[in-house]
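What you see is the complex with one protein chain gone and the rest in place.
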Amino acid sequence: MLKDITLGQYFPGNTPAHRLDPRTKILLVVLYITALFTAGSFLAYGLMAVVLAVCVRVSKVGLKALVKGLKPVLFIIVFTGILNLFFTPGENVLWALGPLQITAGGLRNAAFMVLRIMLLIMGTFLMTYTTSPISLTDGLERLLNGLKRFHVPVHELTMIMSIALRFIPTLIEETDKIMSAQKARGADFESGNLMEKARALVPILVPLFISAFRRADELATAMECRCYHGGEGRTKLHVLRYERRDYVALSLGVLILAGVIALRVFGK
Amino acid sequence: MSTMIETESLRFAYPADEGQKPVYALRGVDLTIEKGSFVVILGHNGSGKSTLAKTFNAVLLPAGGKVYVEGRDTLDQEFLLAIRQRVGMVFQNPDNQIVANVVEEDVAFAPENLGVPTEEIRRRVDNALRAVGMDEFVTHAPHLLSGGQKQRIAIAGVIAMEPACVVLDEATAMLDPLGRREVLSTVHRLNREKGITVVLITHHMDEAEKADRVIVMNDGRVDLDGTPQEVFGQVARLRHLGLTVPDTVDLLDRLRQKGLDVPLDALSVETCAQAVAGALRKS
Partner (left out) sequence: MPILEIKHLTHTYSVGTPFQRNAVEDISFSVEPGEFLGIIGHTGSGKSTLIQHLNGLLRPTEGEILLNGKDIWAEPKKIRAVRFQVGLVFQYPEYQLFEETVYKDIAFGPKNQGKTGDELDHAVREAARLVGLRDEQLEKSPFELSGGQKRRVALAGVLAMEPKVLVLDEPTAGLDPAGRENLMANIREYHRHKDATILLVSHSMDEIARNADRILVLKSGHILMSGPPSEVFARAEELLTAGLDVPQITRVAMALRDQGIPIDPAVYTVEALEKQILALRRGGGLC
């Protein structure tokens, strides 16, 4: 079911992972991703996995929820895995069938790629699970604040982002409803070739778009009625302030990245 | 009593297709809404009641005539924010007016826009949520709440502006009976305890029972205007306008036609039963 999509979901809580400043969490994810792309050995990936495991433990987000987040991208993971597995050239051929061959390098590459994508997704999901979309976009807005000088509409962009996140569950629910309604009129989404399947989507997409526009229109009016007039002069319910824990967390992040770089440089 | 909202021969037309004459949704409305009153505006679809409501806080601007909010002309751009802060509006679809994923953030939206200092926002959010009885839900995700709860959050989001008047534009239309009761008792309480002027647009006749004043719109004009007893007494007129009357009034009307001496203005179940019992004892 569509309702199983967990993108942009937030699990309220009050753990240290929840309490960190969103800016810290965004920066940590950037460090984490850099480290993932620097890692080149099982030891380094092992270290990253341990880091993630610790963070998951601290956040009290169930591992199940994280694994569930992998579901929608399962195809990409399997696909890259297979691609790397079969199409990495190398000398140490372990198995071959026509143009397909598995080399030791391929096995290693495939394992690394799959690990990298999985860790990457679980790591970023951990951030969205522990940070409310509002504070996430808030953090982003503050981090990018400097760009305002170059006439980048930072407030507008982050406002768009937070509204988009706000409407994901609403639109998913709506898609489910429209699908059921069309099925009740005998629509068939399962059988037929690709063309027919694509055509079968029209009765879902048209109402969905119309409704999205209607919602956008009504939301804009409602926002105006609540005195929204752009980012100018806006104050905040929650003002972001770096605490000691943020400095500690950031230092740890930098240290781990340094460790992974060291493993790469000296680990050969 | 002082005046909250005043309209003077107010006219409004929606933009028409090319080559077509504009259709007037409001054709000369003169109304004065007193501060602290609870006013219900009834009318069938297309009677102009929603259009009228939207002129009360300058979402729509008059095409002719004037609307004054506490004496300020809504056509004057300078007063725009001040007017919207004084007259809050709640709409029909709860999902399309909630901005944030967390209840408190959503309620804070208007004060944030108004540049209210942080500690003051906190105070207003907490007060507003308490006023609508949703203070347990501060950190909840709005999309997981019931329809009635979502509408109460929307009301809190408006209350946080500390307005003098709240306009509910068919805000109960999509709710189940329980949700409707929640919203109605909330706005009645706000009216009673905080003296907030309430303008409730609806096509549920029973929601008008406890109002101070009922206005019936038809064809862009005010057709009936008075206390609920006065308005619902006009059974024939209401039916002619495509509106139903409450079953209590329908019953009294039928009994009168059969020669039973009952008043027509006993709207509520209790007063209706008393009237019937009284008449039966007399005869």
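In order of appearance the chains are A and B, and numbering begins at 1 in each one.
Just so it is clear, contacts are C-beta pairs under 8 Å (C-beta built on N, C-alpha and C of every residue); 3 or more make two chains touch, one makes a residue touch a chain.
All of these numbers come straight from a predicted model, not from anything done at the bench.
Engineer: Could you tell me which of the visible chains the hidden chain touches?
Structural biologist: The chain that is not shown is in contact with A, B.
Engineer: Taking the entire complex into account, which one of B:Pro62, B:Pro142, B:Gly233 or B:Pro246 touches the absent chain?
Structural biologist: Considering the complete complex, B:Pro246 is the one touching the chain left out.
Engineer: Using the document's definition of touch, tell me which of A:Thr124, A:Ser211 or A:Thr235 contacts the absent chain.
Structural biologist: A:Ser211
Engineer: Identify the residue among A:Gln9, A:Ser59, A:Ser162 or A:Gln182 that touches the chain left out of the display.
Structural biologist: Counting the whole complex, the residue in contact with the absent chain is A:Gln182.
Engineer: When the complex is taken as a whole, what residues of chain B touch the one chain not shown?
Structural biologist: These residues touch the chain not displayed: 44-46, 92, 146-147, 173-174, 176-179, 203, 205-206, 242-244, 246-248, 250-251, 254-255, 258, 260, 269-270, 272-274, 276-277, 280-281, 283.
Engineer: Can you list, in ascending order, the chain A residues touching the missing chain?
Structural biologist: 174, 177-178, 180-188, 202-203, 206-207, 210-211
In this section, only the chains that are shown with their structure count from here on.
Engineer: In their complex, what parts of chain A are in touch with chain B?
Structural biologist: Within the complex, chain A contacts chain B at residues 10, 12, 132-134, 162-163, 165-166, 169-170, 173, 214-215, 218-219, 221-229, 233-239.
Engineer: Residue numbers of chain B touching chain A in their complex, please.
Structural biologist: 57, 59, 81, 84-85, 88-89, 91, 93, 95-102, 104-105, 108-118, 121-122, 125, 139-141, 143, 157-158, 161
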